[in-house]
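Contents: one structure, followed by commentary.
Only one protein chain is missing; all other protein chains are in place.
Let's turn to subunit A:
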């Protein structure tokens, strides 16, 4: 009752009523709703999990940062627990991986060797080495400076409170600095700066933002628990500071608890590699596409040398080629190749050549030689080559236009006089060729010889005179009459005398026919003389009667000749009255 009375007496306020009502509907501490949500939680989260992860990853990339160490740990635990199974999974891959790795290593080694050679042996490489030494830095550092617009060499995550190094990432392991010492010293310097300079605002300290050295720019991004330092070569762009800031914020967000409770054990920060790696930015200088200066002073003499050398080699090759071609020429009738050799810039060809053989130059050039390159030294000789016979005969034939030569039958045809025939025969006989002159000439007709009238007249004159002087006329003893037979002799004698007189006339000559009568010793000398004269006269008149011109006849009586067997007869003697012309000729 009291309680009821009490309840009536103490009216709850509106707020309390509402709270009471809420408690009744939703349960203690919204238990009803929480139960419902929890009941549906799995379903609700499952329906948006993928999208949510995607959106968060896209916004700040923290999902992969969180998942990466979890996955790594999971894989590590799985490998440790089920090593054999993993080995069987990986076994088929290992072979190809090893091969690929080895080939990649070799390719890299070759590339590095090439680069080393290039950087060591080129002008640029040597100049860079000199410049690096002058600047007092290592060659590799200088190359980096020259090659990159900027390059983040090292990123350090430093605990702000202790100055201890939490994590560092180095691009080039060979250039790594002592991160621990660096971190401590940088913190000390930062402390020094903060202590040395007055505070800008209450609660905020001066702090280092950037430190520049000859080679490096140290870009420092301060966070509440840690700071991020990037050692950069070259000229860093503005956006790199944003990148560092973003990474630092990300680290603070993810590792806030670890940073707060840091007690010197930096193992937990190993997973910050992903954020730090994102800060290792690089921008390479654009390769200057400068048109390379062409070293004409070197190239021109080189080209000239090459051209000259090429010319001489070609010339030499050409000459050798021609020499070989000439040596390989087919035999030519009437030409004997003695020697072919290079002499200065030409080819000297020594040959024996028959005058009727083909021209030596034509023979060589006709087979593909060059006239300009060839110098011919000829010596004449007579070739016995049968192929030259025809040429020789045709040449001979030119002197005998009345003859034709039949090549097929190897015979001359035509008509020549004796004199020409004799000359032709002599020339053929003098030819060195083994030919049958008789066969060659067998087709030739010799024309009758024409005797000159003078010669003929003389010949006939001599003939007639010889016949006249050899004639004798016999008489009877002691008689001066001509017998019948003697008269016929006188008649023939008259004819001959007339002919001879005509011939002599043609020859413009004269002669006298002396008729000499003889007698036997029987009578007296005077008688014999008379008788012999009478006998001469008898013949004289008989000749005149037969037409002989009396002016050419002379008579004389010889009397009895001093001979025992002297017969009474008439004998004849011719006295030639030769002209001046004939005398001269005879002389």
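By definition in this document, contacts are C-beta pairs under 8 Å (C-beta built on N, C-alpha and C of every residue); 3 or more make two chains touch, one makes a residue touch a chain; residues count from 1.
Basically, contacts and distances are computed from a predicted model.
Missing chain, UniProt protein name: "GTP-binding protein", from among "GTP-binding protein", "Succinate dehydrogenase flavoprotein subunit", "NADH-quinone oxidoreductase subunit L" or "CoA transferase subunit A". Remark: the omitted chain is touched by one listed residue; of A:63, A:170, A:184 or A:376 this is A:184.
Checked against the hidden chain, the listed residues A:65, A:132 or A:164 yield one contact partner: A:164. Check A:66, A:143, A:170 or A:194 against the missing chain and you find that the one touching it is A:194. Interface residues of subunit A facing the missing partner chain: 159-165, 180-181, 184-185, 188, 191-192, 194-195, 263-267.
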